[in-house]
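See structure below.
A single protein chain has been removed from this complex, and every other one stays in its place.
Chain nomenclature is as follows: A, B and C, assigned in order of appearance, with residue numbering initiated at 1 for each chain independently.
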Amino acid sequence: MQNEPTSSAPGLAGTPANSSFDILHSPLGSPQQGASVREVNDPFHGDLLEVSMGPHHPSTHGVFRMVATLDGEIIVKLKPVFGYLHRNHEKLGENTTYLASMPYTDRLDYLAGMTNNWAYALAVEKLSGQVATERAEYVRVIVGEMMRIVNHCCLVGFLFNDLGTSFTPLLYAFREREKFLDLFEELTGTRMMYNYQRFGGCRVDPTPEWLAKAKALIDGFPRFLDEYEQFLTGNEIMLARTQGVGRLSPELAINAGITGPVLRATGVGYDIRKVDGYGVYPRFDFRVPIGDHGDTYDRYMMRILEMRESVKILQQAFRDLPAGPIIDPKAKNRGLRPKAGEAYGRIEGPKGEIGFYLISDGSTNPYRYRVRPPSFINLTVLEDMCLGHSVADAVVILGSIDIVLGEVDR
Amino acid sequence: MTATLERLPLLVRDWITGFFPEPVRWLVSGLLAIVAILAVFGLYFAYLTLAERKFLGRFQNRPGPNRTGPFGLLQPFADAVKALTKEDIVPQAADKLLHFLAPCLVVAFGLISFAVIPFGRYLIPVDLDAAVLYFFAAGVSSELALFMAGWASHNKYSMISAMRALAQLISYELPLLLAVVPVIMLSGTLSTSKIVVAQGGWTFGIIPHWNVLTPWGFAGFFIFMIAAVAETNRSPFDLPEAESELIAGHLTEYSGFKYALFFMAEYFGMSALCGLGVTLFLGGWQAPIDILQVVPSYVWFMVKLSCVIFCLMWVRATLLRLRIDQLTRLAWKFLVPLGLINLGNAAFWHLSADWSGPLQIVRWAISAAVIVIPFVLIGRTLSSGLAPRTYRYAT
Amino acid sequence: MQSIEQIRDLIVARFPGAEVTVIQNPGPAAQHSLLLGHAQARDIALFLRDEPSLKLDFCSNATGVDWPEKEIVETTKVKVAQPDGTEKLVEQKTKRLQPGYLEAVYHLYSMALKHGPVVIRLRTGNRTDAVSLPSLTPVWRSCEFQEREIFDLFGIVFEGHPDLRRILMWDEFKDHPMRKDYVEPDDYEWEPTPHDAVLTKAKGHYPAPGSTANAEGGM
Partner (left out) sequence: MLGSGIIKGLAVTAKNFVGSFHDPERLPTVEYPEKRLTLPEAYRSFPFLVFDGENAIDGLRCVACKMCENECPPQCIYIIPERDEKGRPVKKPKVFDIDLSVCMGCQICVEVCPFDSIKMDQVFEVAATNRFEGLIAHREMLAKSNTYYHQIRPTEAAEVDTRLAEEKRLAEEKAKAAAAAKAAAAAKAAAAPKPVATTAPASATAPAAAPASPAKPAVAAPSPSPSSSSSAAAPMAAAPKPPATTP
């Protein structure tokens, strides 16, 4: 394993040989870019083994496929292959009305339907010049941050599963997630496919009982996080498996459009909640955690710390939730015909920037309906992060990016 | 009464062999032992799978299988029926003969290890003089059978898994043996039955003279159990199987009853190795307290064995998998040095056997220090650069 | 952040003679965009990325839009000489075929300066043969998969893209499904929904299947 860059310290890899990073500095227009640069140089010890991981692989989080070329167990080339779940979501969006696309957005990133709803509602509100009521904005923050917790719960659970636990951390995380899903069910009627946001507000007003339940759940949530962190965060095997694995440099991360916790793990403090300040986020006091190494451990810890910050946001939101209508009485949802024009609306989803780009030609259906899927674009650097690591690490790196195939393939 | 219970298996054997003429009695008695091991450990295996699933469930906040029969007690039989009725698929490109042989061999090698384990005071199938050597020879073969399975499947994942299995075998056989050597040194025999006898006796009637209750024995047991977990490919060392990386490794291309055989072999291997651990370090069939000797010795053996296996399940429920380089690093850079140091430690213990009075305390202190200090130091180098981190927040 | 016109002026100052047009967005979002010519598009993109006052280092979203040919009816009043020598105003309707084109839209933000979006657009010559555009992947790596997706779904060929293959559809697929004139094949899995449109189509593809009776049971 001479070409493994882990010679310096045990379990500590240098930045993988991401030659595609040269794209930043290479002369423009040169044909020697991307894939061709990443060709294998000289595997002087033995043949290379090409392994197709997926689409039916337990750790690819769906029907995702990685064509990995291995030198022993070390990855020298890795090509992601998509499309097994492609259903042309964008075409569906162009053939239905603005309102009828809302339930479809639930099915993009089906672990975080609420934030998809929100991003879409935000984009349509931008397009049609509607404004959500204040109470609705607070409720959006509440459900959105709860969704972030749900998503991160899933992520850390699945990440540990990829790391080889026998489902225990996953089931602990799911135990907590279930409580949130119960609340969502009580509010919206379903556990995952909410169809909750509307242009100009939300569909249902949360009752005081619901809010009280949610508040009690949130207040108890840090206890679970403490136990969870005690469980595995300090575990030596966990540290050895994640620290120094799958490093990502901030320059590459920015250039490759990486967003969300994966970006912040590299040390770039870019959070759309802070930058755009959409909704009522500027009114909340919360911090954006950033990592220094950009490795898998940092990405894991970003999720844990973000959950703690979400708890803080939620507590403020419950405290400050104003009375008033949940949806603008003049809001137009059914038969919405925005003026011709276009709008790009984005929010900080749990996985990164989820955006919707809509072009209206004045009719009831969007002329162009585009989803900016965070986990799809975050996969751009998968190969760069995996090069020089073993198969076992590739699975973990993929898990730490947090992809959902409903969103990647659309 | 106690004596009768203790001798009960022998009485049953004598009663059955009594029906046969004298010249073939040895043969019948041997066959009987095989049948008994197959029956007892077959059933033990069946309920071990159930227990593992139940306990894992409890560790994970769920009840585990409880639909087949009362408390799910018929689950193993339902699983057996399912495995038997499933289609047996052999890949076209597979080496058909080896593909068939591998599961048979893996079970066979798992079973022959039981021959030298003293299950009770009078219950040892074959009382070999070189029983420990025999045991390891048999144990190694089962890893070879895994390699065979991986190779014969003609599948890339299985191939990687087979290579991992071999690397793991070579790495962990050494610490396993190094952990056992002190026991052999101090009891002066390779015979498992004599090693158990050597651990007999109690101080004040309550503190047993088990090897694990000495500093070198504790360290040896610790190394032995880590290596044993690795040898039996159980979590956190289940790299050949690694279902999140290699799908199921060497098991990818197996289905139906052949798959069940691998599963069986894993549990047989685990029971055998844990049985050896119990024999060598936990006093085998010896009762923990003097007065508890009324309970037959084979019961004690099974209780100890089950406790050790429960701990393995506990570990499985908690830990995550190592990577192959970390796995071998752990063996060569941590367990082997510790094992060697422990060897010297045992020698010291042997030489200082006649120290008494206050020297006894010095003896314990030296022996403990000899093992704890290297543990801390080597452990620190092993985990250097790895620590929980603190994080900044963006402004 | 500067307004879109200021950005245009910056670009024109840096690249004299560059084709940069501001496309107004009449909607309430008022996210106006810059239409770049092909020739200098990549240089301009690089300039936008590295210019200290802009630092648009983050290309968030890249997507395609299909604008098929449109018939535009224009009414003009023309003076027509009458036979009697006088001139008369006559309304004349001219039908003009607005040529179709494909468009690639990039939404740029700055992570360093935390502003945005700046929207830039590139347009192809037509929808059939002149469908190539300069790839911006060398400038923003985030376009790598998104441009592949545009190539796959819209059929814009990005020159200079390191690995331009289909990404969501399978490699043997012929058409570009996100184009407005895409006709979906009728051979998808037969779905006996009670909707007549789907059913008619399915029946056309499977002439008189054995289970037709079953399907019509739903009607």
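Details
Operating definition for what follows: a residue touches a chain if its C-beta (ideal position, glycine included) is under 8 Å from a C-beta of that chain, and two chains touch if they have at least 3 such contacts.
Being a predicted model, the structure only gives us computed values, none of them experimental.
Residue in contact with the omitted chain (choice from A:54, A:83, A:144 or A:201): A:201. When the missing chain is restored to the complex, the residue among A:302, A:331, A:359 or A:403 that touches it is A:331.
Set against the missing chain, the residues B:59, B:237 or B:268 yield one that touches it, B:59. Summarising the interface, chain B meets the missing chain with residues 55, 57-63, 66, 314-315, 317-319, 375-376, 379-380, 382-383.
Contact between chain A and the unshown chain involves residues 96-97, 99-104, 107, 168, 172, 175, 178, 185-190, 193, 195, 198, 200-201, 203-208, 227, 230-232, 234-239, 324-327, 329, 331, 333-334.
Convention: only the chains that are shown with their structure count from here on.
Using CA-based centroids throughout, the chain positioned farthest away from chain B is C.
The centroid of the Cα atoms in chain A and the matching centroid in chain C are 27 Å apart.
Chain B and chain C have Cα centroids lying 65 Å from one another.
Against chain A, in their complex, chain C makes its touches with residues 25-29, 31, 42-43, 46, 57-61, 63, 65-66, 105, 107, 111, 114, 117, 119, 137-146, 153, 160-163, 166-170, 177-178, 182. Those residues of chain A whose C-beta lies close enough to touch chain C in the complex are 20, 23-24, 26, 28-29, 33-37, 82-83, 86, 88, 90-91, 126-129, 252, 254-259, 268, 270, 275, 338-346, 353, 355, 357, 359-360, 367-368, 370, 372, 376-377, 379-381, 409-410.
Of all residues in chain B, only 56, 59-62, 156-157, 159-160, 235-236, 238-239, 242-247, 316-326, 329, 382-389, 391-395 touch chain A in the complex they form.
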